[in-house]
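Below you'll find the structure, written out as structure tokens, and then a few comments.
Shown here: the complex without one of its protein chains, the others still in place.
So, subunit A:
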Amino acid sequence: MNAPNASGWKPGTPVEGHNAMSGPDTATGNRALMLEEPLLFEIGHAETTGVDLPEPQAGANRLGGFDRKDPIGLPGLSEPETVRHYTRLSRQNYAIDLGLFPLGSCTMKHNPRLNEKVARMPGFADVHPLQPVDTVRGALEVINELAHWLIELTGMQGVAMSPKAGAHGELCGILCIRAALEARGDAREVILVPESAHGTNPATAAFAGYRVEDIPANSDGRVDLEALKARLGPDVAGVMITNPNTCGLFERDMKAISDAVHEAGGFVYCDGANFNAIVGKVRPGDLGVDAMHINLHKTFSTPHGGGGPGSGPVVLSEALCPYGPLPFTARTKDGVVHLVEEENAAEFDHTKAFGRMTAFHGQMGMFTRALAYILSHGADGLKQVSEDAVLNANYILRSLEDVLDAPFGHSGPCMHEALFSDKGFADDVSTLDLAKALIDEGYHPMTMYFPLVVHGAMLVEPTETESKAALDQFILALRSVAERAIAGDETLKAAPYYAPRQRLDETQAARKPVLAWNDANLT
């Protein structure tokens, strides 16, 4: 029992003096399983195709003389070449499936494969958005069932399901606020946003025609309630507050903030990017929130897909519900789920909608996945999700605060993410250097330089789908690179050493942008 294997070695144990990357150059530039892959435009041909289609026949042409005459410039590959091209490319990516992905605020948790299977069922994947509604009642039921869960989990009155992503949801919420204010003839000009907010918050408010002003923070990383109260007035349309906030802290005064904003005639928008920390533990509706988007790709684990698609339903308070966009679903007493669009909005007493956010009904492919995730966890499992996410983050916070500065560590536990600063690093070592060294240790770096209120910020979000063993190994790695940063280890400056690429020249990329392949590059 427990006898060591022949070598005594196990994964995770460094071997003294051994560098797997050293060795002679290779003729191909490849290094065994690390394969370089050319661009499609360097290996494909206009005459190659991986799809069997009939030769065009001479015959009817009703294109009205708009026929395309010149070559398009689209090289093709056969199927085996295609599969190999993309498989090789895929191996140059880090992913949750490979390891812990501690990007704070981005919530990179395991993506259950059941959800992929469900999304591909023909009744969801192979239905057209404009089919007669009697042929898509099951799809409408999915939307309605998910909507019900979102409303119950947040303690809100209704939900706009159509926004395509978190920032789109923010826009939806702010447009609801604007519509509600306009309906009472109350033009207001200012939205208050804390400095620690995601960049999307001020961008959204500005897009909706508001002037953005900062909400001051206090020394423990939360909104300064008294300063906020002092700023409220008849020109303030509302506030946008992230809760838990981007420092990983719960806004203790949320209810008092909401009450003060309401008293001044404004509305409370909550950025729900961090809802995964509190789902099942507290309901934003009980804290006076009027609108909050939920990133289904964060809290409810729909895949991030290398940058989308996302999905950003917005839950709404009673005051904002009448202004929610079309279309949406509604279940009548007979149990039938209806699609409410411009033409039948009046039948459903919804005549004040501010408009339409997108062509169709929202991200159905994300709804099916999110619903499967929610049903799998249930009310009890979702509560456990928050608890484990918060437990894992606090475990990291307390396991590393002796080496890394935790600017708000003194003010109590964190929520789902642990925030550190670069205080204590040697002068010429930056957060970026530490992050790149973490890549060599086999991890995707944490969120860096965000929130802006902390110098050299490192925001670590492990999520609930990491085991204790995985956390312990990550802590070991982060501790090691932190110690090197404090000691001023010069080798950090050129990290990563073992990734498919060394540091990339972003300045050159921006100064002389090359944004498409040019065949002239070949010569």
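The rule we apply is simple: a residue touches a chain if its C-beta (ideal position, glycine included) is under 8 Å from a C-beta of that chain, and two chains touch if they have at least 3 such contacts; residues count from 1.
Just so we're on the same page, contacts and distances are computed from a predicted model.
Entry comment: the absent subunit's protein name, as recorded by UniProt, is "Probable glycine dehydrogenase (decarboxylating) subunit 1", drawn from "Alpha-E domain-containing protein", "Probable glycine dehydrogenase (decarboxylating) subunit 1", "Rod shape-determining protein MreD" or "Cytochrome C biogenesis protein ResB". Residue A:139 is the one among A:139, A:160 or A:477 that touches the chain not shown. Note on the undisplayed chain: of the listed residues A:250, A:275 or A:328, the one touching it is A:250. Only one of the listed residues, A:97, A:226, A:428 or A:483, touches the absent chain: A:97.
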